[in-house]
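As you look at this complex, bear in mind that one protein chain is not there, while each of the others sits in place.
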Amino acid sequence: MFLFCTLVYAFFVFTDVVPLVQNKKWKVLAVYGVIFITAYVFTVLTELGVQLPSPLTPIGDLVASIVGSTG
Amino acid sequence: MKKALKRGRILCVLLVISLLSGCWNYREAEEMAIVSGIAVDKEKDQLLVTFEIVEIKTGNEGNVQTQLISSEGKTMLEAVRKTIKTTGKKLYFSHAKILVVSKEIAEEGIIRIIDLINRDAETRFTTNFLISREKTAKEVFEQQVVTTNILSYELSDMLTSQRDLGYAYEMPEYKFLQELAASGISPTLPTISVRRENSQSFAEISGSAVFKGDKLIGFLTGEETRILLFIKDRIEGGVLVNTMHSDDGATNISLEILDNKTKMKPYYDGENITIQIRTKTDVTLDEIGGQGDYIEKDALAALKAAFEAQLEEQIVNLVAKAQQEYKSDIFGFGRSVKMNMPEVWRAIEPRWQEMFQNVGVSVACEINIKNSSILSEPIKVGD
Partner (left out) sequence: MNKEVIPNRQAGAVMTMFLMGSTLILGVGFRAGQDVWLVIIIAGAAVAPFLAIYARILALFPEQNLYQILNTLFGPVAGRVLSLLYIWYAFSLGAMVMRNFQEFINIVSFPETPIFVPIMMMGLVCIWAVKEGIEVLGRWSQLMFIFLVVIIAVVIALSMEDADIDNMRPVAYSGFGAIMRSTFNVFSFPMAETVLFMTVLRMDRERNNPHYIFFMGVLIGLIVILMVSVRNLLVLGADLTENVYFPPYVAVTIINIGNFLQRIEVTVSVVFLFSGFVKISICLMSACMGIDNLLGLGGYRQIVAPVGLLLMITTCFIYKNIMEMSDFAFNVYSYYAFPFQVVLPVAVWIAAEVRARRALNASES
C-alpha cells in the first residue's frame, strides 16, 4: 500500500518535477513542491493510521451555531 | 537525460501495474457457498437459521444439488458467520430468493430478522418473504422438490405463478418494507405450509399472514387472500366459482378472471369514515357444469348478478373480519384517506387504530362477462 502510493508520487516526480527543473521554472517548482510535499506527508500520515482532522468539522460547527441560534 | 526520465516513468508505471493486478475483494467461486433460500426458527432465545446451499457438481449437464445447513446465533449475522464452522466457506447471498420465517418469531416482531437482509449489500431487495404456518420454517425446506432441484427457486416460481390463482401473492422485501413503513396500511405476507399426502409431503403456498406493526397476529385462508387481493387491486387472474340454482338443478359455474380494476374512495362525514369499494372485473364464462343454459340473455344477467352479489358479500365479510378479529388495516383504507383527503388524515391519523374498526364499507362489484369461450351454448345432451 505504502509502496504503491510512493510509486505514484515518484511517477509524478519524473513526469513533472524534472522538466520544471530543466526549464528553470523556479517559482512554479516552489509552489508545486509545497503542495506536493504536503500531500505526500498527509498520505504517509494516513498510511500510518494518524487520523487527520477534517477541515469541514469547524465549518459544520460554525454553521450549527449560526443556524442553531436563529432556527 | 530524457531517456532516463522516460525509463523512470515507465518503471514506475510497471511497478504500479504489478501491484494492482489482483484485488482486495477477490473471491473465488469455489470458496463461496451460494445460498438460494433462508429459513429462520427460534431455538430457546437464539435464532436457528437454515440455509439451502446450491452445489454445482462439475460434469455432465451441470448437475445441481442442494444441501441444508443450520446454524444458531443471537442475531442473524452471527448465525450466518457461524456456518463457517461446518462448511468452511463463506455464504454468498446474492442469489437468495426466499426467506421463510416461522410464525413464532413473526409473532414477536419480524424486524429482528429482516434488518440484515435489508441492510446488507449482498442480499437483494427482491427477496421474497414467506411465513411458515408449520411449527418451524425449517421443515419447509425439507420437502420434496417437484420440478427443479433447488427448492427455494421452486418456491419462488410458485409464488409468481400464484398470479393465476390468487391464493397468495409475491411480497418482495422492498414492497413489504413500504407497507410496513407507510402509515395507513398494515402489511401482509404469503404463507407456506406442508401438505401431507399418503407418504409424501409437499410444500404448499397458500393464504397470508396478517401483521400489526411488525408483529404477526393472524392468518387468512387462500380464499380470503383472494378477496384481499381484490380489495388491494392486485388481482391478475384466477377463478370465480358459484353455484346457480334453477329448475334443472344446481349447476356450478366457473368464471375465469381476465382483468380487474378496483377503486377505493373514502368519505368522511365528520365522525366516521366510509370507504366505497368499486371493483370492475372482466371475465370469461369458462365452465358450465350442467345443462342449464346460462349463456342466454336473461339467465346470463341473473348469473352476473349472482356472482356480483357473492363477491360483494365476500368483501364485506373480509373487511368485518379484519376490523373485529385483527383490528389491523390490511387493505390500506387509511392510505386511501391520506391520498384523497390529506387534511382529514392529518387530523385522524393518531386515532386510526380505533377508527378503523368502525369504518363503514359500501361495495359495488361489476362483472363483465366478455364471452363464453368457444362454445356458445351449454353441452347438448340428446336422448
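The chains carry the letters A and B, assigned in the order they are written, with residues numbered from 1 in each.
Quick note on the criterion: a contact is a pair of C-beta atoms (placed from the backbone, for glycine too) under 8 Å apart; a residue touches a chain by one contact, two chains touch by 3 or more.
What you see is a predicted model, and the numbers here were worked out from it, not measured in a lab.
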**Message:** With the missing chain put back, one of B:124, B:163, B:212 or B:321 would touch it. Which one?
**Reply:** B:124
**Request:** Identify the residues of subunit A touching the omitted chain, counting contacts across the whole complex.
**Result:** 1, 4-5, 8-9, 12, 15-16, 20, 25, 27-28, 31-33, 35-36, 38-40, 42-43, 46, 51-56, 59-60, 63-64, 66-67
**Fill in**
Residue list for subunit B contacting the dropped chain reads 23-25, 94, 121, 124-126, 172, 174, 177-178, 181-182, 335, 338-340, 342
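Basically, only the chains that are shown with their structure count from here on.
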**Prompt:** Between subunit A and subunit B, what's the gap in Å when you average each chain's C-alpha atoms?
**Reply:** 53
**Message:** List the residues on subunit A that touch subunit B in their complex, please.
**Reply:** 3-4, 7-8, 10-11, 14-15, 18-19, 22
**Request:** Would you mind writing out the residues of subunit B in touch with subunit A in their complex?
**Result:** 1, 5, 8-9, 12-13, 15-16, 19-20
